[in-house]
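The structure appears below as structure tokens.
Missing here: one protein chain of the complex. Every other protein chain is in place.
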Amino acid sequence: MKLSVQDLNSHYGPAHILFDIALEVGDGEVVALLGRNGAGKSTTFRSIIGLVEQRSGRIVFEGKDVSHQPTHAIVSRGLGYVPEERRIFTELTVEENLEVGRQPRRPNAPHWTREKLFALFPNLGEMRNRPGGRMSGGEQQMLTIARTLMGNPSLVLLDEPSEGLSPKIVEQMVDAILIMKKEGVSIVVSEQNLHFAKLISDRAYIIERGRICFGGTMAELDARPDIRDAHLSL
Amino acid sequence: MSMVPTLLSVEGLSKSYGGVHAVRGVSFELKAGEILALIGPNGAGKSTCFDMLNGQKDPDSGRINLLGEDTAGRPPRAICRLGVGRTFQITATFPTMTVRENVQVALVSYRRQLFNLWSSTPRFEQGEAARLLELVGMGGYADRPCGELAYGDLKRLELAVALANQPKLLLMDEPTAGMAPRERIELMRLTARIAREQSIGVLFTEHDMDVVFEHADRILVLNRGSLIAEGSPEQVRGNPEVRAVYLGEGLVYDARHRKGLSA
Amino acid sequence: MQRRHFLGASLAIALAGLTNTAMAQSEIKIGEINSYSLLPAFTEPYRKGWQLAVEEINASGGINGKKLVVVSKDDGGKPADAQTAANELVSSENVAMLAGTFLSNIGLAVSDFANQKKVFFLAAEPLTDAITWAKGNRYTFRLRPSNYMQAAMLAEAAAKLPAKRWATIAPNYEYGQSAVAVFKKLMSEKRPDIQWVDEQWPPFGKIDAGPVVQALAQANPEAILNVTFGADLVKFVREGNTRGLFKDRTVVSFLTGEPEYLDPLKEETPEGWIVTGYPWYSIKTPEHDAFLKAYQAKYNDYPRLGSIVGYQTIKSAAAILAKANSTDPEKLIAATEGLSVASPFGEITFRKIDHQSTLGAFVGKTALKDGKGVMVDAVYKKGSDYLPSDAEVEKLRPKE
Partner (left out) sequence: MPFYIVQFLTGLASAASLFLVASGLSIIFGVTRIVNFAHGAFYMLGAYVAFTLTDRFSGALGFWGGIVVAALIIAAVGVLVEMALLRRIYHSPELFQLLATFGLTLMVEDLVVLIWGPSELLGRRAPGFKGAVDFFGQNIPSYDLFLIALGPIVLGILWLLFQRTRWGVLVRAATQDRDMVAALGVNQKWLFTSVFAVGVFLAALGGALQIPRDAVHHAMDLRIIVDVFVVVVIGGLGSIIGAFVAAVLVSELNAFGILIFPKISIILVFLVMAAVLIVRPWGLFGKQEGPARRTPGLTVNPWRTLTSGEQLAATAALIIAAALPLFSGNYALTIGSEIPRWRACR
């Protein structure tokens, strides 16, 4: 078991956002977290790595309970996070953005070098010294993923990687994720685009109003159009 | 068709930033009641095109003819007065006001009643506001604060606000961004219905090919600032260059729209 | 229940007020205000001075048998805070009189308060002429020689210099401006031939000495009038020395001979400046010897001019209270007008005409001795010799 989340509850001030979230990710698995805008996908990710301060529950990563650790400590254990809205450092070059993400290599996770990442995202290799602010949306999205991979994570939380990207870039993203998977990185990906999710995921959870309301394999989800209709507006 | 008036005609529109051509020599026309999609890779120049059309940026060269008037270089306010409505990529509503009040504010500014101290907003144009909300299917939400609305509903409210202006042309920059697939289809279906009923021309950008192929009458494809293709959904789908730079293998949108891609 | 608490609290406050009014009659209080936190270099020796005076007075039986108590407050260098402190001293401590203050603008603020509340105020240090003249009032007296008096003493010496081209440098606030104005006026009367070639007005406490010194040098004056003091003076002197500003030029300088300002200059002390000050090491009079011995015995330190001012302020106040034998302001005023008191500098008199004391100052030259600045050729100038005629003073002071 790579990651196990139990009874995760989160609040923003007085608002209760997540209710008893439970999910599990196996070694080398790609798991989709599906749900509408505002269903709690991003908050789930932010809570797992400790960016949401008011949270309770048990988060076990690689057998260690990390529920009470600060963000940087959780992340430097090998739990990578790729935020939505492409929070790259616009003032920093591509190389420098990667440098921020760099962490020592880890025995139980694939090791990524700049060259390996530039092979994975050829566009980035062509603009090593370009400031992040002067890149297109697709290039920025690739950079955020590459930046997180520089930390040699064994698990990556990918928040809506296909949002706002052109179909062709989304296809490149599919390829990249499949390569990451092949290298041995476990992945949780939050999505609204079911086509995309289907291409990469082994299993899926559906989240609705802060509660997990389905968990199962993609085949199981395909067999339950009622659930898709009720919770996903797909 | 020849009787349908041309709302917008653009000729040789160009804009560059510091030597980089964001948009070069773009020309197209848009007729009343027509739904035109502008697609292309991220950074192809779609947003720049939009900004020039609604007056937020001045073109370096080229003509924009809107309802018979040359509007290149005019400020957004003036263009808005000519009958151009916009919805924003980032939802631009007042979160603490109710749904009805948001529409009323739009109506007040359209009627230029901003400085009329004798009219009070609560009563102003209630009937018209109700009609617009009904039109976008939000009649039941009139008294809810906007902050409480779901994302998809906010987008519909935005459409109502844009319609308060009684526009002849709607510019929509990624109108369905961040929405669930079915919500996207529904929003565009609604937009298309209103556009056809009221002979409003619609120009929109979009990355969701399901939405584009389902609703656009015509598609413009922009790459690196230039138009590389223009035509019906079928024509665009079959265009190898468009596939190479933008559409890809068609894995990530609905199979119904992949016709012609296998060739 | 709440109502009872409310009444209890109100009663306690009221009682606190009552006990304060019904104060023990066996002591007399003086309320003292100064800029202790802002200007410790001056006010610390000043405090030592008045503490010595209080000790001496009480040791010899107090004031007509009553013990003298000084209640001291810090104004933090702000006129508004000084007024607040004054109000508190008068209304809660029931002091017989107010005394103290250093900065001119604060002295004026407290003087104004004294006038409005009809409280006796003995201003210790503020030098502005306005406090006894233009804005003088019935309730305010001043101890130290004013700007005018010090300017007159310096002008007397300066007028004898051959220099015709003069430049000035002074801090840009009340004190600096009035010092320059009076000196210029007095000099121009004595020497119509001199020219004022440059003036520099660095902000108080914020001199950017390099450019200022360079600008002064560029004007090429034959003599310079300096009114800066404290940290500004140190910076000005250092840059002036480095850039050779004082070479072959005479400098006439307010207050620079006071140990407070001279001592920090150490080996940088420029030689031959004509200054007012306090050469405690070379004053050989019985009055001063007695003071010096007592001060050094108590504090194991040498006195600064502030020590003299603090000491003499309380000594004068005690003499006033003793003579009036009352704390009624009107009786205090009557007792002070024309009162003569002994001081370490000899006998001084509080003038009836403008409430200015005739305390004088030493005028001499700076010199460098064993890596320290000293004042040489110092001569005591009596304050009474450097005040304008009574007719002039009457014109300067508003009618009551």
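Just so it is clear, A, B and C label the chains in written order, and each chain counts residues from 1 on its own.
Following the convention adopted for this analysis, a contact is a pair of C-beta atoms (placed from the backbone, for glycine too) under 8 Å apart; a residue touches a chain by one contact, two chains touch by 3 or more.
Just so you know, these numbers come straight off a predicted model, no measurement behind them.
Engineer: Going by the stated contact criterion, tell me the shown chains that border the hidden chain.
Structural biologist: A, C
Engineer: I'm checking contacts with the chain that's been left out. Which of A:D7, A:E99, A:E183 or A:D202 qualifies?
Structural biologist: A:E99
Engineer: Have a look at C:E222, C:E268, C:E287 or C:E337 and name the one touching the chain we're not showing.
Structural biologist: Per the contact definition at the top, the residue touching the missing chain is C:E268.
Engineer: In the whole complex, not just what's shown, which of C:A209, C:L292 or C:L387 touches the removed chain?
Structural biologist: Selected residue, touching the omitted chain: C:A209.
Engineer: Check the options A:I49, A:V66, A:M173 or A:I187 and report the residue that touches the missing chain.
Structural biologist: Checking each option in A:I49, A:V66, A:M173 or A:I187, the one touching the absent chain turns out to be A:I49.
Engineer: What is the set of chain A residues that contact the non-displayed chain in the whole complex?
Structural biologist: Those residues of chain A that touch the unshown chain are 11-13, 15, 17, 46, 49, 51-53, 70-73, 75-76, 81, 83, 87, 89-92, 96-97, 99-103, 147-148, 151.
Engineer: Using the touch rule from the top, list residues of chain C that touch the missing partner.
Structural biologist: Residues of chain C in contact with the hidden chain: 2, 6, 9-10, 13-14, 16-18, 20-21, 37-38, 40-41, 43-44, 76-78, 81, 84, 87-88, 91-92, 172, 199-203, 205-206, 208-212, 214-215, 217-218, 230-231, 234-235, 238-239, 242-244, 260, 263-268.
Everything that follows uses one rule, which is that only the chains that are shown with their structure count from here on.
Engineer: Using the definition of touching given at the top, classify the network of chains in this structure as line, ring, star, complete or other.
Structural biologist: other
Engineer: Report the most central chain, judged by the distance from each chain's C-alpha mean to the global C-alpha mean.
Structural biologist: Smallest offset from the overall C-alpha mean is found for A.
Engineer: Taking each chain's centre as the mean of its CA atoms, which one is most distant from chain C?
Structural biologist: Computed centres place B farthest from chain C.
Engineer: From the mean C-alpha coordinate of chain A to that of chain C, what's the distance rounded to whole Å?
Structural biologist: That pair's centroid distance is 74 Å.
Engineer: How far is the middle of chain A from the middle of chain B, if each middle is the mean of its Cα atoms, in Å?
Structural biologist: That pair's centroid distance is 31 Å.
Engineer: How about chain A: which of its residues touch chain B in the complex?
Structural biologist: Touch residues, chain A against chain B: 36-38, 135-139, 162-172, 174, 192-196, 199, 232-234.
Engineer: Please give the residue numbers of chain B that touch chain A in the complex, ascending.
Structural biologist: Residue positions touching the partner: 39-43, 150-152, 174, 177-183, 207, 209, 245-254.
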